[in-house]
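Every protein chain except one is present and positioned as in the full complex.
Chain lettering (A, B and C) follows the sequence in which the chains are written, and residue indices restart at 1 in each chain.
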Amino acid sequence: MGYERDDIGSDAGFRALNTTSRRGFLRIAGLAGVSLSLVSAAAQAEAEIGFWAKDLSNEKLVDMFRTILRIRWHERTMADKMLSDPDYRGYNHFCAGQEAVAAGCCAALRNSGPYDQIDLVFSTHRPTGHAIAKGVDMKLMCAENDFRATGLNGGYGAEMHLSDPSVGFVGADGMVGPGPVLATGAAFAIRARESDQVAVFFGGDGTYATPHFHSALNNARLLGLPFIYVLENNLYHQYAHYSFSCPHTDIAEAARAYGIPARVVDGQDVFQTYNAMHEAVDRARAGNGPSFIEAKTYRYYNHWGAPGATAGELGAFGYDPLAISSFRPEREVRAWMQRDPVNIARATLINWGVLDAGQAEALETEVRAEVDAAFAWAAEQPLCNPEDGLMHVYAEGRAIARQFG
Amino acid sequence: MGYERDDIGSDAGFRALNTTSRRGFLRIAGLAGVSLSLVSAAAQAEAEIGFWAKDLSNEKLVDMFRTILRIRWHERTMADKMLSDPDYRGYNHFCAGQEAVAAGCCAALRNSGPYDQIDLVFSTHRPTGHAIAKGVDMKLMCAENDFRATGLNGGYGAEMHLSDPSVGFVGADGMVGPGPVLATGAAFAIRARESDQVAVFFGGDGTYATPHFHSALNNARLLGLPFIYVLENNLYHQYAHYSFSCPHTDIAEAARAYGIPARVVDGQDVFQTYNAMHEAVDRARAGNGPSFIEAKTYRYYNHWGAPGATAGELGAFGYDPLAISSFRPEREVRAWMQRDPVNIARATLINWGVLDAGQAEALETEVRAEVDAAFAWAAEQPLCNPEDGLMHVYAEGRAIARQFG
Amino acid sequence: MTEKSWMYAVLEAVQAEMRADPAMTWIFELTPPVASTPGRPVINLETEFGRKRVVNTGIDEMWMVGAVTGAGLSGSRAATYIPYQGIGMTFQMLQNHAGKLRHMTGGKASIPVVYVMEFTGQTPGFAGQHSDYEMDTAFAHLVGIRTVVPSTPYDAKGMMHAALRSPDPVVFIYPAGLRMLMEDVPDEPYEVPLDKAAVRTEGSDITIVSSGPGMQISLEAAQRLQAEGAGVEVIDLRVLKEMDSATFINSVAKTKRLLTVDMSYYTLCPGAEVIARTAENVDGARYKRIAFPDAPPPASPEMFLWMRPDANHVFDAARRLIG
Partner (left out) sequence: MTEKSWMYAVLEAVQAEMRADPAMTWIFELTPPVASTPGRPVINLETEFGRKRVVNTGIDEMWMVGAVTGAGLSGSRAATYIPYQGIGMTFQMLQNHAGKLRHMTGGKASIPVVYVMEFTGQTPGFAGQHSDYEMDTAFAHLVGIRTVVPSTPYDAKGMMHAALRSPDPVVFIYPAGLRMLMEDVPDEPYEVPLDKAAVRTEGSDITIVSSGPGMQISLEAAQRLQAEGAGVEVIDLRVLKEMDSATFINSVAKTKRLLTVDMSYYTLCPGAEVIARTAENVDGARYKRIAFPDAPPPASPEMFLWMRPDANHVFDAARRLIG
C-alpha cells in the first residue's frame, strides 16, 4: 500500500507530483524498477483489427491525443482542488489511467448533429472521461460537479448524473446495472425510426454480475440492435477483484456466448480502442447487430475521492480501509502505470511522425491552460437557488414544499 | 390446428379418448402416419452417461415407470373432470408429455428423511409432475387443487403454490424467474451447514430470458454450490417458441458459458433423465458444484386448462387464440406424441425383461384406481372457512379484517 | 361513438398516436396488442406497424421497462404493457431512472413513455401472486412519475392520449378486473387530463373516494344509498399522482364524512393518503377506510371472496358513517 498512501494519497506527495507534471505518476512507478514493454503481445494480436487508426488524418490523431490529455488534466486538477482548495466541493469517481478507452471509442462515434442522428452514449458512476471524450463542455461540467446553478445540469445532478444530449451524451448513472438495458432500449428506438445511430454503453467489470447484463446482451442479440457494450475492465469493482464476481478471465467470453462478436483490447492504447470501436460502429450502422468490446484497463486512484480527503481514509485517493475481501496490491498499480495511456499515445504519434516531442509538450501546455480556465470559470459561478429544487420533477410546474408541514 | 381443436380440445373427442385409454393420444397421432424411431441418434449419444439406469434394481425401475403413470393419469383425470364435472374447480398447467423429466430426475434424489438431509426441489407454475415425482401425497394435492380446507396447503395456494417440505418439495412458484435464485440460496445454506443435500430447480425454456437465469448460474458457479438446474425445454413459453427469446438451439450452451457442466438429454426417456441427474447429484454431493440439464420435451395440452373450458378458447386444452406471434403446428404435436414417455419407459422395461406386457397393464390399472381414489377423496373434503384467509400471514396471529370499513 | 372495452379504447389511442408518430414503439410480452369490438376494425398493432416497432420479448419485464425508458431518452416516444406477474421486476428502473432523470439532469432528460401496468383482476382461485392488487402505492410514492388508474373505457382512452403526448413518464394502471366493462367511446382522439379527479355522483351526506377497480362497487353502493335517500358524492381519483386533493377536500368540507374504498391492502393504501390530506385540511369530519386486509389473497374462493371488498361492504360502512 505504501505507494498510494505515502505518495499520491498524501498531500505532500500529491503536490510534488502536481508541481512537476502529469508524468510524475510514471516517474514514481518507474522508481520501483518495474518495467513492461509498451504493448504486450496479447494486446498486439487484438490490435490487428481493420480500419487501422493509421489511416486517419493527422488532425484526427492529434485530437485523440488531446482528448486523453484533457481527461487526464481534468482528473489531476480536480484531485488537486480536493486536497488544496477549501471552497471546492466536487467529488469524483476518478478515471485517470482509463482515458484511452473513452478517447478511442468516442473518436469512432458521431458526436455532433441533431439528436436523431448523433450517436448516443450511456455512461456510469465514473462518467467524466466519457463526457469529455463525447464532447461535453468542460467548463459547464466543472461547474456542475461543483453544484453551480449554471452548471451543465443546473446543479441538480453533479458528477454521477452528468447529461448533455446536445453532444449525444445521454448521461451518467449512479446505479450499476441499468445502463446497458437503457442503451439497448435506445438502440431499439433507433432502429425503429430507421436512423443509423448507434447506442453505446460504457460499463465496468462490475456490470458483469448484474442481472441486467444478461437482459441487455440477450435482447440486443435477439433483436439485432445497433448497440455496443464497451466494458472497461479495470479489474476491480469497488472493493473486490472481478474474479470474485465473474468466472471468466476475459469477460468478452460471456458476450460471445450470446453470439455477439466480442473483442478484447488493450485499453491503454487509444488506437486499439478506436479500431475495435470503428469495427463495431460499422457493424451496427450496417444493420448487423451488437458488438462487445472488453478493454483491459486500470484506474490509478481509488474508487472515489472527495474534498477534505485524508490519505489512508475512505474517500481519499489511496488505500481503502473497507477493502476487506480484496484490494489492489501496490505492485499491480505500479505495473499498470508503466503502460500509461498518455505516454502510449504520445509515443505512437511521435513514432508515426504525426507529432514531435516539442509539439506534444505544447499541446499539453495548451490543454492544461484550458482545464485551469474551466475550473476557474466554474468557481465563479453562482450557487443554486434553494427553492429551485422543486423544479424539473415534471416537465411543467413545481413540486409543493412539504418540509414545513 | 385440426387435431387439437377437433379431437383433444373438444368434449366429444376428449371423452372418446378417455373411455379408451391414455394411449388414445398416440393412436390419433399414429393415424396421421407420422412415425419416428423411439430414440433418436442424438439422444442416444447423450444417453451414454455413467451410472446407467440399467444397474438399478427391478423395483426401482418399476417405480420410475409407476411415477410416469401416476403423473399421466393425474393429468388425464383432471382434464376429464374439468370437462365433465360441474362441481370441479381446479385448474392445471398440464404436463402430460413431460412426465419422464420429473420422474427420472426425482428418482435420483433423496426423497425422504429429515428436512436437513432430504434433497430440495423448487418447481414452477407447472408443478404437479414434479410434486408427484418427489413424493407428494396425491390425495392431498388433489384436494389442494380443488381449494379444499384439508388440502396439502389448506386451500391457500392451489396448483401454482403446492408445497410439501416433508418430502423436500419446497414448492411451486407462479412467477417465472425467481425459482433458480431461491434454489441457489438453498444450496448456499446447505453448503454452509455442511449437509450433503442438493437443491434442484425445475424450470422451463422461458426461464432462460429472465434476469434471474444469469444471477442463479453465475453465483452457483462462483460459489461452487450443490445446485442442479433442470431446464425442461418444451419449446414454448406460453405463446412463443423459445427461439423468440433465446439465441441458442441448446440452452445448455448458455450454462456451459459459465463453466457449468451441462448435458442435453432426451426428456422423453426417463432413464436418460435419471442418468444425467444421477451424475449431477454425485457431482453436487462430492462438493464439485452445480450442473445443468436440458431435457428436450413437449407438452401435449395447451399452456393451461380450467373447468368450463370450451374447445378453441383460451383456457381450453387446444388451440390458443392469443398465440399470435407463434403457435404450435399440428405436425409438431403429432410428431412428439410418437415419442410418448409412457411408451418409451414401458418398452424399455419390457426390453430389459423387467416387466412383461401383462404386468405393465396391471400396473397401469392399479395406478388408475389410485388416481381415481385420490380425486374422489378430494371431492369429499370440506371447503375453506372464509375467515381463515386472515391466518398464516405471520407465524402467529391473524390479520385484521379491513373489508368492512 | 362506438361501444368499446377498456382495452379496445386504449389500443385505439395507441394506434392513433403510432400512426401520427412513426418513431413510436410498443413492447409487449404476453398480451399482444390486439383488440376488437363490434362495428370497428380489429386493431393489431403488431401487424399494422411491424416488428421493428412492435415487438414481444422473453420473460424479462425489467428489460421491457428499461428499454422503453431508454427509447424515451433517445428521443422516441414508447410504451410497454407489463403483465402483472412481472411488475416487481420493473421497480428499480421506475424508481431510480424513469422518475428521477429529468430532475437529476436539470431538465435535460425527457422520458415521454407510458408504462401500462396490468394489475390482476383479483380473480378468485389464483392466490397470492395472481390475485393481488398491491403495487399502486409503491408507484404513487415514487417521484417524477405520473400514476393514473382510469376506471372507464372513456377515461382510459382519453388518458392514454394524454399520457402518450405527455413529456413525463406515466404509469398507466390497468385493473384487469375492468376487462368486461363496455361503454360508448368516441372514435376520434381526445384527451382526459392526467391531474384531475372526477365527481361521479353529487351529494352532501357522505363522500366516497375510490379509483380503478374500486369504482364499480362504490357506484353500486352509492346507487343503493341514494335509493334510500342519502346524498352521496362519489369521487373517482383517476390519478394517484399528482393526486387532485382539491376535489375531495372540497367535497368533505361539505359532507363531513369520508369513506375511502381500495381493493389494495389496507396499510398505506391510496385511501390513507386521501384521508391524511383531508384531515390536514378539514376540521371535524369523520373517516373510514375499506380495503383488502393486510394479507395475501388466498386461493380458496371461499376465503378470497370474503376478504375482497364488495358493494355490500361499501353500503354498510357508508350507512354506519352517516348514521
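The definition used in the following text is that a residue touches a chain if its C-beta (ideal position, glycine included) is under 8 Å from a C-beta of that chain, and two chains touch if they have at least 3 such contacts.
Predicted model only: the values in this text are computed from it and were never measured.
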Touch partners, limited to displayed chains, of the chain removed from view: A, B, C
Residue in contact with the excluded chain [from C:S5, C:N56, C:S76 or C:Q129]: C:Q129
Omitted-chain contact residue, chosen from B:G90, B:G104, B:G135 or B:P178: B:P178
Footprint left on subunit C by the chain that the document does not show: 88-89, 91-93, 95-96, 99-100, 103-104, 127-129, 134-135, 137-138, 140-144, 241-243, 264-265, 267-273, 275-280, 283-289, 294-296, 298-299
Absent-chain interface as seen on subunit B, which is shown: 115-116, 120, 122, 151-157, 161, 163-165, 170-171, 173-175, 177-178, 181-194, 197, 199, 211-212, 215-216, 218-219, 222-223, 391-395, 399
Subunit A residues touching the omitted chain (full complex): 89, 91, 147, 149, 155-158, 160-161, 174-177, 206-211, 237-240, 244-246, 322, 324-325, 383-390, 393, 399-405
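Here is the rule we use: only the chains that are shown with their structure count from here on.
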Maximum centroid distance from subunit C, chain identifier (CA atoms): A
Centre distance in Å when subunit A and subunit C are each reduced to the mean of their C-alpha atoms: 42
Gap in Å, rounded to a whole number, between the CA centres of subunit C and subunit B: 37
Touching two or more other chains - residue numbers and ranges from subunit C: 57-58, 60, 62-63
Set of subunit A residues in contact with two or more other chains: 211-212, 215, 218, 222
